[in-house]
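Below: one structure, written as structure tokens.
One protein chain is absent from this view; the other protein chains keep their places.
Showing chain A:
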């Protein structure tokens, strides 16, 4: 593998931002499906990243996620998009009990942006296939996470938080929020992917199951 020269593609800041927000959309859907937040029947299969990915068909959820990913990368604030300006630090998907609003699971996607690219507008080179392979690995890990994550027996709801730099003005549709942390969580770090401009790390923290021994 190392000896074979892989054809590299040019990645620009904008292209990288698109990859990251697209990844987030699919990852969010995958988490909702795998964790059983929404019934399985409400998902449909599509091919993406070389895997059968499941996307929700529920209009409300679909529009929520689409609006969200659009806002991460589209020109929301006059001047620069969050991802392109390197202002987005992380995106967190929180799964809470519908009844008690207690946070049960936290999927943390932290984003490191290469500031050189943001400031100087250079582009990087990396093979598209390589990036797809890295994302595929993360998707597989999310799907297999059900083996160690505690069962979510009760009905749950989800929410999404965006961690941004303080100098970013808050657009109309976003409000300040608390971080919705879990007390004494168990954490599992998943694979990360790197477009050479944005590096996305995935981490899931979950509430200790009472059945677990310490």
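The working rule: a contact is a pair of C-beta atoms (placed from the backbone, for glycine too) under 8 Å apart; a residue touches a chain by one contact, two chains touch by 3 or more; residues count from 1.
Note that contacts and distances are computed from a predicted model.
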**Message:** Tell me the UniProt protein name of the chain this structure doesn't show, selecting from "Protein SEC13 homolog", "pyruvate dehydrogenase (acetyl-transferring)", "Histidine-containing phosphotransfer protein" or "CDC20/Fizzy WD40 domain-containing protein".
**Reply:** "CDC20/Fizzy WD40 domain-containing protein"
**Complete:** Filtering A:30, A:113 or A:205 for touch with the omitted chain leaves A:205
**Prompt:** Which residue, A:102, A:116 or A:165, contacts the hidden chain when the whole complex is considered?
**Reply:** A:165
**Asked** Out of A:11, A:104 or A:200, which is the one that touches the chain we can't see?
**Response** A:11
**Message:** Just checking the interface: what residues of chain A touch the absent partner chain?
**Reply:** 9-12, 14-15, 18, 21-22, 25-26, 37-39, 46, 48, 55, 58-71, 73-79, 89, 98, 108, 110, 155-166, 168, 170-179, 181, 185, 187-189, 201, 203, 205
